[in-house]
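Missing here: one protein chain of the complex. Every other protein chain is in place.
And then chain A:
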Amino acid sequence: MTDRCDRRWRLTLTLLAGAALAGPAQAATPRNALVMAWNIDAISTFDPAQIGEVVTSELIQNTCDALASFDPKDEARVVPALAERWEVAEDGRQITFHLRDKLVFPSGNPGTAQDLAWSMQRVVKLGFGNAATLTEYGFSKANVEQMISAPDERTLVMKLDKPYPTNLILQAIAANRVATMQDRKTLMANEVNGDLGNKYLATHTACVGPYRLRQWNSGESVVLEANENHWAGAPKLRRVIIRHVAEAGTQRLLLEKGDVDVARDLTPEDMQAIEKMPGITLARTLKPQLVYWGFNNAHPAFAQEKVRLAMRYLIDYEALGKTVMAYNGVPRASFVQLGAFGALDAKEGQPFSLDLARARQLLSEAGYPDGFEAGMIFSTLPYAAPIAQHIQANAAKVGVRLKLEQMANAQLFARHRGREFETVIAAWQTSIPDAQGNASRLIANPDNRAEAKLTQFPSWRHSFQSESANRIAAEALLERDEEKRAALYHQLQRDMMQSGPTAIMFQTVHLAGVRTSLKNWTWHGFGSYYDMAYKE
């Protein structure tokens, strides 16, 4: 009995001592590690053929090198990566890549051009969303083995069905992770039901890059470990630890205490407060993502250009830019993001302002002097509801009665893809710093029939098809004179701001709070470069 009592007391004292001795939080991250707080709920796979969301794209960028990549200092410039150089055939229909020596997978297997060709063919064969990056340029399941081949261990040949601008192809393979080198032997050894290693890559990486995935605990953390044998040299920070922190307020506290080096999901209010704090800086870069108000052109009112134009005059770009989107975005009405090839400049790319009289006049000219009723669906993203309410209030002043409906992102996505909406507040992110990226999706629509089900085209989702827009986009795609090509995109942007299927509203901004103890945090709209960061 006495022993039992003693044990009980010892346990109690241990617990109390634990409480008393739990001292102040450790206020510094390890010197050889980059520690980030980020909402990483969206991670569901590390398969470059399948990834589509921001977090995994960034992680893959830091774990799997592509044939070519973007210059960390200039997102519009493509620089060598796995390929140290390349040549383009005179007719523009073939690119020959020459790979670096000493490419080694984490498994120890040597990385060859055959692995790379197989990896690219695999993307097309699996047919996930990323396959579109290649199928858009004429690759298909039937021809991909002939069109992408490896005549020897260091050479990869890519044949094209048309003479596309080389830079466009390079940007596409740099941005979309469709030209990463996967460890074929490892993946095939782990193949399940002919999935080419897709299931294995749900929880592993098997490629050549500055880091490798060491651990992923869903909803908890991701740990990357430096690749000591990387062709560009080992990264200075040996580990990257991403702590899953969903709550912005918690991220801010961790950053203030120095328990993380970078906080990725701070709110505008947090940003405002952090800007003035010693030891923390605000990192900011434009994202290639546009927030827009989209109109279903199958609705009789929105089928009319003048109605769509009138809607643009209901948006107070300036006021929203200074309030709701103060830190999140910059006003933008053009469908081409700032920084991309062919983009109109900031002034010409946003000519609209709130003008109810003009909106009323356009509605009258379109035959809707008393307005009309329509629905508006939007997601749970923080900025969506305030923007929706802002538009609703202005629309009511010109007789347009908008019925708002907020829903979970997955639900919105399904409604949008199924054309089951009248208007929608949504976002679209292109994967290349070229006007073609959005022209080919937001504007061009090869087949507007319902049965065509081109759900990957927002233009199709909006039931919008314009022959002239299709023609200009197709012409610009194959124009090899850069000046002429840019001029075509300029024309298309001006046209679409007047008659396009969506009122583009904002280009979003990547924001992060960064401790000043972390040096050289480098990022732009198409990537973040962990291997360039260091601590003194």
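The rule is simple: a contact is a pair of C-beta atoms (placed from the backbone, for glycine too) under 8 Å apart; a residue touches a chain by one contact, two chains touch by 3 or more; residues count from 1.
Note that in this section contacts and distances are computed from a predicted model.
J.: Absent chain per UniProt: "Aminomethyltransferase", "NADH-quinone oxidoreductase subunit M", "Aspartyl/glutamyl-tRNA(Asn/Gln) amidotransferase subunit B" or "ABC transporter permease"?
T.: Matching the unshown chain against "Aminomethyltransferase", "NADH-quinone oxidoreductase subunit M", "Aspartyl/glutamyl-tRNA(Asn/Gln) amidotransferase subunit B" or "ABC transporter permease" yields "ABC transporter permease".
J.: Identify the residue among A:S107, A:N409, A:Q491 or A:N520 that touches the chain left out of the display.
T.: Here the residue in touch with the unshown chain is A:N409.
J.: Where the complex has a chain not shown, which of A:Q114, A:N190, A:N229 or A:T250 is the residue touching it?
T.: Of all options in A:Q114, A:N190, A:N229 or A:T250, contact with the hidden chain holds for A:T250.
J.: Based on the whole complex, identify which of A:M120, A:M147, A:A226 or A:I241 touches the chain you can't see.
T.: Looking across A:M120, A:M147, A:A226 or A:I241, the contact with the absent chain belongs to A:I241.
J.: Among A:G219, A:G279 or A:P386, which residue is in touch with the absent chain?
T.: Once the missing chain is taken into account, the touching residue is A:G219.
J.: Name, in rising order, the residues on chain A that touch the hidden chain in the full complex.
T.: The missing chain touches chain A at positions 14-15, 18-19, 21-26, 29-30, 33, 35, 37, 41, 43-45, 50-53, 127-133, 135, 199, 202-203, 217-221, 223, 241, 243-247, 249-250, 253-254, 256-257, 259, 408-411, 413-415, 417, 428, 452-456.
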